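One protein chain omitted, others in place.
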Amino acid sequence: MDKFIYLLMEGYRSLWRAKLSTFSSIATIGVTLSFVGFGAMATSNLARLANESRTDYAIEVFFTQLTTDSEAQEIMNEIKSMDRVREGVLITKQEAAEIFQKEFGENIYDLLDDNPLPTSCKIKLEESGLEPAEIEPVVKAIEAMDKVEKVSYPAKAITLIESYFQGMLSVVALISMAILMGTTVLVSNTIRLTIFSRKDLIRILKLVGATDRFVKIPFIVEGIIVGIAGGVLSSLLTYLFIRTANSFLMLFTPYQLIWDWRVIILLILVVALFSILGSRKAVKKLLT
Amino acid sequence: MDKFIYLLMEGYRSLWRAKLSTFSSIATIGVTLSFVGFGAMATSNLARLANESRTDYAIEVFFTQLTTDSEAQEIMNEIKSMDRVREGVLITKQEAAEIFQKEFGENIYDLLDDNPLPTSCKIKLEESGLEPAEIEPVVKAIEAMDKVEKVSYPAKAITLIESYFQGMLSVVALISMAILMGTTVLVSNTIRLTIFSRKDLIRILKLVGATDRFVKIPFIVEGIIVGIAGGVLSSLLTYLFIRTANSFLMLFTPYQLIWDWRVIILLILVVALFSILGSRKAVKKLLT
Amino acid sequence: MIRFSNATFSFKGSAGVSDATFSVDEGEFICIIGPTGAGKTTLLRMIYMDAIPQEGSVEVAGFSSDKIRSKQIALLRRKVGMVFQDFELLDDRSVFENVALPLHVIGMSREDVHSKVDGVLDKLGLTEKSHNLPHQLSGGEQQIVSLARAIVKDPVVVLADEPTGNLDPAASFKILKLLEAIQESGTAVLMATHNYNLVKDRNYRFFEIIKGQVRASSG
Partner (left out) sequence: MIRFSNATFSFKGSAGVSDATFSVDEGEFICIIGPTGAGKTTLLRMIYMDAIPQEGSVEVAGFSSDKIRSKQIALLRRKVGMVFQDFELLDDRSVFENVALPLHVIGMSREDVHSKVDGVLDKLGLTEKSHNLPHQLSGGEQQIVSLARAIVKDPVVVLADEPTGNLDPAASFKILKLLEAIQESGTAVLMATHNYNLVKDRNYRFFEIIKGQVRASSG
């Protein structure tokens, strides 16, 4: 027990003695891993965004000229009750006229006595995203309905987005792996450097009869402390990054990055793991 | 001369002796500064993009119903010859009908015997971007022209983009500064650590009559070597980042990041400067 | 207690110790003499298994160099007190902490460590300097700290490599008397020294080592 407390104290004191090196380690780990953290956050957000955009295309249903707005509403409700349909928005003749005004700078009633634009509606499919093959039957079913003149949907675009998303995922995985590998080398080198600067201590401890384990533990304690501090620092920096990125995004889009605790917990675990592995490896090398 | 060669050799040898620490320094500098490099690249590209989008809005000119396409073409040519006007695109009645078809899913000739859509044209202003106040007179001049029924342009949007761009610039500047500051601390600490591990050498050199300058030079040589290696590494990493980002962007937009040598040169200079400053500071501290 | 059987440890091209055969019992006082570079330090390193013989074997306190493992070397060293020729003190720890190190290694409780270390420092006249760092001591004081660390754990063997090289005659004699007192309590003492004048009239067992050859000597 006394030995255990002594070893904990040793780890802590040796950190404190080597303030400069400790600070440097923590800063290095914190900064580099905050990039990983931010990357992971961005990826998880991006994946969400991509998934949304996958399901964000609309199927446009145009009704025949003589369909009234209320009839159209009824048909749309019918469509909405169908399997796999998430939501629908009705565009009345009046709304179509407003779109016309915006697009062509003319009031359609100034040009004609009657509004020739058809009533239409926009349909969105279920949240999780469907394969192109799964969309066909839905479209067929709507086309078969009464008073529906025409159904248009971006079949080609959907197939494209699918393949884009696969490509995107592998690119993101590649970048993350590269950064993580770079970080691993960095973290383990930093810790090795710290330990290397105390090879006198290791030699003398061994001379006075310390077991390998006794020599190792303070370094591992130190590795854990550095790792946790580095992890916390990188979380803080990631948080700052996200805030900055959000206030930046706000200028262009209503879309905001969402803070994901799982990413942070994973981050700290990864840092701690690397620190411990780094310490162990370094100690092992210097003990022989 | 012999002394100078000796000092250069010393710097090089001490790097080689402390392989681990050297490698660690270079890796740290390389990785962290590659983020700065990528950030700087992205910013310079973003600034270019923003500038383009600032001048990318169109002034829409609608002609009276009875204007023929050839008359419209003539008027547009007149407008194009005006000061500050960069380009103009004519949208004939036929093209307007096509846009209608795309937007409303109906052929306008199926609805009506005659095409009621007016001829119009889109005007873009000069490349460098104009202040909202400078746009007004151009718009007024066009409105005063014969056969022009109406001119619409996104006055509010322009003002918004202006202010967005200012905001964006300051946010980017803020992020860059934060990263640069973090990097400074990191770089100077890393070099201090390297020097710290050789305080025996410094003490003994001073005991045998080395001047401060003699003690310093090898460390500064070392700092320069580490700095240049770190700078080159960070350039390589930046290049990889840009390539990855580009193959990523390719999936979504034709826009590609452009490699900017000035950024790289600036990057290497900054790294070298920090390394030298870091070495000097560290040596100064340990010499007293 | 200690048994060398044809033990040889040589460095590439250098002598070291060759073909040494002798044994030392509990409570013996051995004095190892010989010129510079003869192999005295190497001989002592073989006893605390810092140098494992390339030929022959060394047996110390029940551990044999033939089959000793890393973990057991640590256990052996806890029984052996060593005064190193170059002191081997930790530069960034006070005298007290340096002396306490072997006690922490065996897991002694805080209070016991305190009373033990204070007792040894007092006996060696270092109490006043107990908070000094090694570089705040004179050469002789550092040497005495190294001795304090060696004897604080009540070892069964004390190996003292040139323990009086930085001490004046009076202090050297005091250290000698101290080592003799330790020996009388049953501990074996092996001391390597150049200071032949100091030891020549004393009743020790002498080993002379010249170019790695160890032989008994009348002193």
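Which chain is which? They are A, B and C, in the order written, and residues in each are numbered from 1.
Note that a residue touches a chain if its C-beta (ideal position, glycine included) is under 8 Å from a C-beta of that chain, and two chains touch if they have at least 3 such contacts.
Since the structure is predicted, the reported quantities are computational estimates derived from the model, not experimental observations.
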item	value
Interface partners of the hidden chain - shown chains only, full complex considered	B, C
Full-complex contact with the absent chain, from C:Asp122, C:Asp154 or C:Asp168	C:Asp168
Candidate in contact with the missing chain, chosen from B:Ile204, B:Ile258 or B:Leu273	B:Ile204
For subunit C, residues in touch with the removed chain	11, 33-38, 40-41, 85-86, 136-141, 144, 161-162, 165-172, 194-197
Where the missing chain touches subunit B, by residue	2-3, 6, 17, 200-201, 203-212, 214
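One rule holds for everything that comes next: only the chains that are shown with their structure count from here on.
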item	value
Most distant chain from subunit C by Cα centroid	B
CA centroid of subunit A to CA centroid of subunit B, Å	24
Length of the line joining the C-alpha centres of subunit B and subunit C, rounded to whole Å	68
Sequence positions of subunit A contacting 2 or more other chains	none
